[in-house]
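Below is the structure I would like to discuss, written out as structure tokens.
The excerpt is restricted to a subset of chains, each kept in its original location.
Naming follows writing order (A and B), and every chain is counted from residue 1.
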Amino acid sequence: MSTTSEFRFTFTSHAQHTDLSSAHLTAEDMGLPADINIECKLQTLRGGKQQGSKLITLTVGDKTLRVVPTRAMAILDATRGELRYGWDSPVKEVVHPSFINQEASGGLGWLDGFNEMVARCGYQWAGHPGEDNGEMLTLHGRIQNTPADDVVLIVEQEPPYRVTLKGRVDEKRFKFTNFEVHTELSLTPDEPYIHIKDTLHNLSNYDNTYQAIYHNNFGSPILEQGATLHVAGTQVSPFNEYAIQGLHEWDQMPAPTEGFDEMVFNVLALEDEDGMSHALMKNATGDAAIEVSWSNSTLPVLTIWKNTDTVEQGYVVGIEPGTSFAYNRKHQRDLGLVPTIKGKSSKTFHVRFGLLTDNEAIDASQAKIEAIQRTPMLLSNNPLVQL
Amino acid sequence: MSTTSEFRFTFTSHAQHTDLSSAHLTAEDMGLPADINIECKLQTLRGGKQQGSKLITLTVGDKTLRVVPTRAMAILDATRGELRYGWDSPVKEVVHPSFINQEASGGLGWLDGFNEMVARCGYQWAGHPGEDNGEMLTLHGRIQNTPADDVVLIVEQEPPYRVTLKGRVDEKRFKFTNFEVHTELSLTPDEPYIHIKDTLHNLSNYDNTYQAIYHNNFGSPILEQGATLHVAGTQVSPFNEYAIQGLHEWDQMPAPTEGFDEMVFNVLALEDEDGMSHALMKNATGDAAIEVSWSNSTLPVLTIWKNTDTVEQGYVVGIEPGTSFAYNRKHQRDLGLVPTIKGKSSKTFHVRFGLLTDNEAIDASQAKIEAIQRTPMLLSNNPLVQL
């Protein structure tokens, strides 16, 4: 896969005895023409529960990502030009995993650090906390509170000058789990896309079950009163009793609403001819949007998390493709949503984010989605699981 | 609030990209006349579970405090002249929060790091561990095992040369808690006092409940056989059945006593014309004492924790004003001791420590307390809560 014409830079690697505290690489440092707008910085954060957190700020063309290697290569947020993608959680710190106790308060400790645009849930399990087969599962699994190793930047030296940021995250427990996740983020100066390609390796010779949810979260300015969601699918249903009342407007976004809390909808999405499913959320005027696309074969279901409560609570909508919905794992076996990964095999998850900032691109995305939706989506009043 | 005539020095600040490992500031460094005895050092501790702990040693006049930014700005101990305030816990290390699991052993993990003169309990809850409304509450809440950010020293350049040490501690969980605590310690060269002024901010727009206990702990040499406690109040009662037998001598301190374990007493204190309540513990000869004063409006109840067991177990008495007693939160609702903090509002807690080292000051403190006590305190044999 590697050619001679690529620049590689290692931020963290046990094997190479490297763990940089700070770095700053310009396009020239990367061997690129100086007029290519690519830049990468690494910082170590300080103060409070950030002690030891790392933050990589990567600019590629008009896009800038902030990535957190110490939190499983999460994307904290992104910008394209003036437009910011992400959300404003009450949690302001980039919390280092050593300060998170996921077991706290019945398995809710994950929420102490939750503020990213892209938070991975998995891989031994994802979803709501609670006991399953005698094991206490904490909210959304362990991966997000695991620091990465082998954090490497790769910059192709020829157009389209693809920039890739890789990291490896282990989820291992003797006798139980022998997973390695190889994460990859890539983008080019001229495309509006961020590509995620994650590969889950089961290094055990035994089969194991797994779950993955990409908890992708977007708030203001795209999210606002009148913002709309566009997904091609066969069915949408409320997650629970509370969401039934919001089903008829599941794809219409309200202003920040006191007492709203969250409504969650379960969607079975359709895929295009390339096996990709797409969801678009655009602002009220239709000139700013996020398009989320994903590989339907490995991420067959979609959770829409409308957390359109007050700004202070975190006004945000999640567009979350997954192997599974957000229920506790015990509820998903009967739904066929606790897949198996064979021993010595791997699964690859593709997620692509389109940072769309003009009407034309947004309209095209919406048209693409509408073309996939050949028959109307069924709105079912019945939650898939009786909680 | 800030005037031109103050010196500011930042030890830790995410916003300012600052996190010093060591520092040493003399009076001259702070712009003061060299004959003013003010000095401040910062160290990073090493070895065992201290890895990463910070310690600030602050001398102001004849008083020296040791403050732990990585444990919510706790006061480890204090001295005035030769007299030491604090206690000798079996826990010798200044344990870094990353090594504390508060959930351990049914919620007792807090005890693995407990050795300070001033340990804050709160703010989502305080008190004994156990389930309340389906949530497992760990002993004394989360704040004490949270490192501070924005750790700043401020020194006024004119008499009385007030020195203030500030730190901010966050207690946040998405959807549940959005608290920030702004702590302030201040003292002057010529006064015998340490002032604590903590402000709890609820940044959510929703109301929330909270609890706070200032776990202030004093051992030898003030605590000794014949040491006495002086508090003006309306009522004292035993915490539980075991303490009933000690009620008649609740304010008399025994020598270290094998098998004593702890007796806890619940006091409803009276306040002076300024709204402050006071407790005084003086040694047998009455020439060394600690006076604890606090804002009764925000800290309406007082726990006296007589842990006068052996020296090895930690011979210590706690003088602990709080919003609440030390019971699990579930027991305190009916007592009206689970207060509410409105959305977007704050609560301020004042606690003052008088480090009294001469008979005259001690006698004056005792007289002040006796003057507040106009009618005798009721000794009730009945614990407020049947455990």
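Here is the rule we use: contacts are C-beta pairs under 8 Å (C-beta built on N, C-alpha and C of every residue); 3 or more make two chains touch, one makes a residue touch a chain.
Everything numeric in this text was worked out from a predicted model, so none of it was measured.
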Can you report how many copies the full complex contains, not just the 2 shown in place? 3
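We adopt the following convention: only the chains that are shown with their structure count from here on.
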Okay, in this complex, where on chain A does chain B touch? 43, 45-51, 89-93, 96, 98-99, 101, 103-106, 108, 111-112, 114-115, 258, 310-314
If you look only at chain B, which of its residues touch chain A in the complex? 12-14, 17-19, 52, 70, 97-98, 101-103, 134-136, 138, 146-151, 168-170, 172-176, 178, 203-206, 343-344
